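Got a structure here, written out as structure tokens. Questions coming.
Left out: one protein chain. Kept in place: all the others.
So, subunit A:
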């Protein structure tokens, strides 16, 4: 087995890493604070990878591994789309495609009191924010933002929900706007909600529009910007 003693960490940035690769050697970088994001862990003196993906670096000192999976690992302050599975006395049980069900406290709504608890049917789709996500515990969700306002969180009515990988969800939420959404937005009018857990909800006036938007997004994962624009034009020609 090769023992990669990397002297310059820059050699691994933006290249593909597999679990077990030694990414940084801390003995050569003393007196620096490094921030480790997802997928990296410290083993005494070296930083090694836990996930397969691409190593990314952002100045001044943040390293993380970017990868796209179908499975979602809950993180604090993520916005996700959840489906109501059960309701208990204090919490709703929500499925967010994570390792366990998540809890949505019954009072975690704007102006929520014991007297006006919302009643969600099983299967309702909700746009939620992750409040607590500790390893081994069920994640806790909320339908308000950090200051307590509703801010678009809550149930999503009508529309169509489909599942994607987590990488595609992040691309759809990146700024500047993802090319496929920009190209679709120029010709069609639709409403979209993207969850970082790999779920996307689309709503529009006519079902044709909804289907075109959904298909365009699902096709766009592995395409480059120019290819995405061509693909969208192709799809739009068919419905015009």
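As a convention for this text, a residue touches a chain if its C-beta (ideal position, glycine included) is under 8 Å from a C-beta of that chain, and two chains touch if they have at least 3 such contacts; residues count from 1.
The rule is short, and it goes like this: contacts and distances are computed from a predicted model.
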item	value
Absent chain [UniProt protein name; select from "SUMO-activating enzyme subunit 2", "S1 motif domain-containing protein", "TATA box-binding protein-like 1" or "Non-structural maintenance of chromosomes element 4"]	"S1 motif domain-containing protein"
Omitted-chain contact residue, chosen from A:16, A:134 or A:224	A:134
Residue, one of A:72, A:103, A:153 or A:201, that touches the chain absent here	A:103
Contact footprint on subunit A, counting only the chain that is left out	41-44, 103, 132, 134, 136-138, 140
